[in-house]
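Before I ask anything, let me first share the structure, which is written out below as structure tokens.
For this depiction, one protein chain was excluded, whereas all remaining protein chains were kept in their positions.
What follows is chain A.
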């Protein structure tokens, strides 16, 4: 990597030299207290920030930008205008003009360092995270992919080991990172707060950005899978045609051959009316309440494929007197992280953070019905990006059922509602990402005392689909092998209807058992009579 330095020929000169970077120091407003971030466990000591590596930016320019980002010199500590280091590396933050109350994540401690720049292109330096690893291998034993894939070296290698072996000018990433499904069970398994998924996300991003052939079928296929938001929004224009065409035999055969998308899988049906169309037609919120507001992050799937989940959310929340806001939003980024498409994820994050932070400014908390979406907003966003207000967003984000369990007397309400007349039995699977948020038991606990509802937890195995992982032809068999335990337990359970919070887990459950799958919010709607 070329070094750009000021004239170094003369000591006298160098004495008075300053980098000409002041003009670019405009990344943030510099207002507000540093907000305590979410997550708050040991791993959040890890620095965050992914900066898109704009290959075309002239070197000097890029360095100027980075120079201003990485160096907040001690002398400027007392100067409020200079206090916020432009850790975006000078990339203009979408929310810098926002009038709402977000704060910035950069610590103002003059001793604070900024890990951007250790590796070229502003990548994160996570070598330090390796300090927490004792090599105990709990992560490897919890990894569903390592269990079925002998070629996959496991999360310990992908995370702390690989990072510890890195050097500044010596940083390529092993290809095996692409076999990680990003289920994040290793995060949960680690007794020592190693930021495993952050390490994996960053490494995968670096691999895809630098080492993956951009014209390869694999890259294009992954890009399409990762950008489900885009394809789904196209498909939704002609939902019936799309649902038919996408699952049309010859088309599927061609897709597998050309794109590596396994023909065994059925594409989800597209709703004839998306959630947002319904919301608009309905005239928006039916309840207005400045004291109880939530901003609903429906995600792509509830919008395009299962609007009934979104509708259930709205009805349930309105039942409890909440004013529901539905701000403009894009993909939460989960499939993009899993495919190393950090630039795409960041672009979408800019929109999401801006709009959701605005809603927070209006008194709302953010509620998601998909556990991967809430996981992303809570953990991956602050770990990977440094956008204005991103820590506030993380702190104010909840899963839909979780939020009600915190703020409402759900038990009492359900009791009063009296249960269901017709007995219903469910086989419940807790998604890995729910597990990581401590939510793996919430559905079972919520409904265990409701008359007429029987819900069985089918155990703590991974469904195996992990978002886009199971949608790759070369991973399909492994995906089904991972899911086998769950399928077996579902068959074993009394219920003939599956239940889970995660849309892709639902696809896998349906694919493996043929059961109908519901979301807990739908059952809540039914049991509350909302």
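We adopt the following convention: contacts are C-beta pairs under 8 Å (C-beta built on N, C-alpha and C of every residue); 3 or more make two chains touch, one makes a residue touch a chain; residues count from 1.
Quick note on the criterion: contacts and distances are computed from a predicted model.
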item: Hidden chain of the complex, named as in its UniProt record, picked from "Cytochrome b(C-terminal)/b6", "ABC transporter permease", "Archease domain-containing protein" or "glycerol-3-phosphate dehydrogenase"; value: "glycerol-3-phosphate dehydrogenase"
item: Residue among A:192, A:233 or A:247 that touches the chain left out of view; value: A:192
item: Chain not shown: contacting residue from A:218, A:460, A:496 or A:510; value: A:460
item: Hidden partner chain, touching residue among A:271, A:427 or A:480; value: A:427
item: Among A:181, A:437 or A:527, the residue in touch with the chain that has been omitted; value: A:437
item: Absent chain, residues of chain A that touch it; value: 3, 5-6, 8, 11, 14-15, 17-19, 21, 38-41, 43-44, 63, 66-67, 70-75, 110-111, 113-118, 125, 127-128, 130-136, 153, 156-157, 161-162, 164-170, 172-176, 188, 192-193, 378-379, 394-395, 397-399, 401-403, 405-406, 427, 435-442, 444-445, 448, 454-460, 489-490, 492-493
